[in-house]
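Entry: chain A
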Amino acid sequence: MHPGRRLFIQGSLALAALAAIPRGLLAMAWPEKAFGSAVANDAMTELFGTSQTTPSDAITLGAPEIAENGAVVPISIETTLTGVQSVSVVVEKNPRPLAVSFEIPPGTQPDVACRIKMGKTSQVMAVVKTENGLFSAAKEVKVTIGGCGG
Partner candidate 1 sequence: MGLGRVSEARKVKSGIFLLLLGLTVLCTTQQVSLAMEAPANEETVAYELALAEASRQRAAEAGAEWLETGSLIEQAKHAVENEDWRQALVLARRAKQQGELAVEQAGRESVAWRDRVIQ
Partner candidate 2 sequence: MADKQEVKVQTTRQLLIFCLCTALSSSAYAGPEEDRIAFQAYFQTRFPDVPLADYINGIYALDEGARRQWVDIEEFPPYEFAVETGELLFGQIFRNGNSYSDCFDSQGIGVRQRYPRFDSDRGEVVTLEMAINLCRQRNGEPPYSYDSDELVSLSAYMAWTSRGEVIDIAIPDDPQALAAYESGKQFYYSKRGQLNFACSDCHVTSAGLYVRADHLSASLGHPSHFPVYRSKLGKVISLHSRFYGCIRDVRAKPFAEQSIEYRNLEYFLTYMSNGLVVNGPGARK
């Protein structure tokens, strides 16, 4: 069974509130194809219909210059752009570049943080989808081979 559908069926609370929810948000299935893509551009095309983004200074991407630990890289994304619908993290050199995607309903602030894995040094891109299109900010995060953990 598709996990996305299972959530939809299981979430009785969510079901009860279905009427109150903006259409298109709740039933959003887990984007299996986008997450399965081995190429960043393909993943973005799967997810957004295009891989073209506009670099934007209005996005603050927090990521370490040198990851202390490739298994746990803290990432934060914040933006002053309005009408934000989703915020995604794309790690170009990961075997599956699309790492995580936050669906942002109206009323939720475009200010998120998470911890991700990185296989090697790579560009990390924050992609912000707004009602006006796709915007991005990118940063290189170096991943080094550890010693014995300090």
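Regarding candidate selection, all candidates are chains of the complex that A comes from, given by their letters.
Throughout what follows, a contact is a pair of C-beta atoms (placed from the backbone, for glycine too) under 8 Å apart; a residue touches a chain by one contact, two chains touch by 3 or more; residues count from 1.
Model, not experiment: these values are computed from the prediction.
Undergrad: Could you sort through 1 or 2 and say which touches chain A in this complex?
TA: None of the others touch chain A; the one that does is 2.
Undergrad: What does chain A use to touch candidate 2 in their complex?
TA: 64-69, 71-74, 76, 113, 115, 144-150
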